[in-house]
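Left out: one protein chain. Kept in place: all the others.
Here is chain A:
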């Protein structure tokens, strides 16, 4: 049923898509380019695009000054940990909302989302004080819990949307065959929802990886992830642009590569349910 697309139109669309894509990617490209310049070249006016003496000096300085692997490891644990914990809680929640909705389900969903509307800084002090009392400051466990709570509404919403697409009759049939609640969720629902769960997890890993408010405010030395690594190279008094760019490139590289390889999953997951 697809409409016929003229080659001319196709060319225009392709050009436009590339232009928008490049525009969005440009800041990242610029960061990567700047990371190979000297500090003097980084602030050169007019800006230098490709023709400068490429140097790896910034990377060696950054490597020497900071323990990159420790920050990276913290980021991995916090991002992956909070996502797994979130999914463990969200799957049963989304199941009940999708298949056994009550009169209040829609309200609960909206209320969950409304927690995202409060600026994070509004609850900074209560959470900071709680963390002091519980001894969770500068601990990865504390950050896993906080980031899980922050992303939970999104995980529940995404899973709820996927689950809604799965015909309830299949689950009913499983129940007729004697499956209990646990088997129903584990062996029938989850396998069918794997693509949805996978893309939800991917998106949440990215969100948790990039989270820079709580990760900066609740850590000091031991649990600090890559966001703190970047923050240590920014300065209002002194030129650190090239080093900052090198640090940023190192911080985004792992997640960029992950995103690159899982592009298809991500796009499919994000558009799932959008086109009926």
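We adopt the following convention: a contact is a pair of C-beta atoms (placed from the backbone, for glycine too) under 8 Å apart; a residue touches a chain by one contact, two chains touch by 3 or more; residues count from 1.
Criterion: contacts and distances are computed from a predicted model.
Peer 1: Any idea which of "Sorbitol/mannitol transport system substrate-binding protein", "Transmembrane protein", "NADH:ubiquinone oxidoreductase" or "Hydrogenase expression/formation protein HypE" UniProt assigns to the chain that's been left out?
Peer 2: Cross-referencing UniProt, the chain left out corresponds to "Sorbitol/mannitol transport system substrate-binding protein".
Peer 1: I'm checking contacts with the chain that's been left out. Which of A:27, A:122, A:178 or A:238 qualifies?
Peer 2: A:238
Peer 1: Would you write out the residues of chain A that touch the absent chain, in ascending order?
Peer 2: 38-40, 43-45, 65, 124-125, 128-129, 131-132, 137-138, 216-217, 220-222, 224, 228, 231-240
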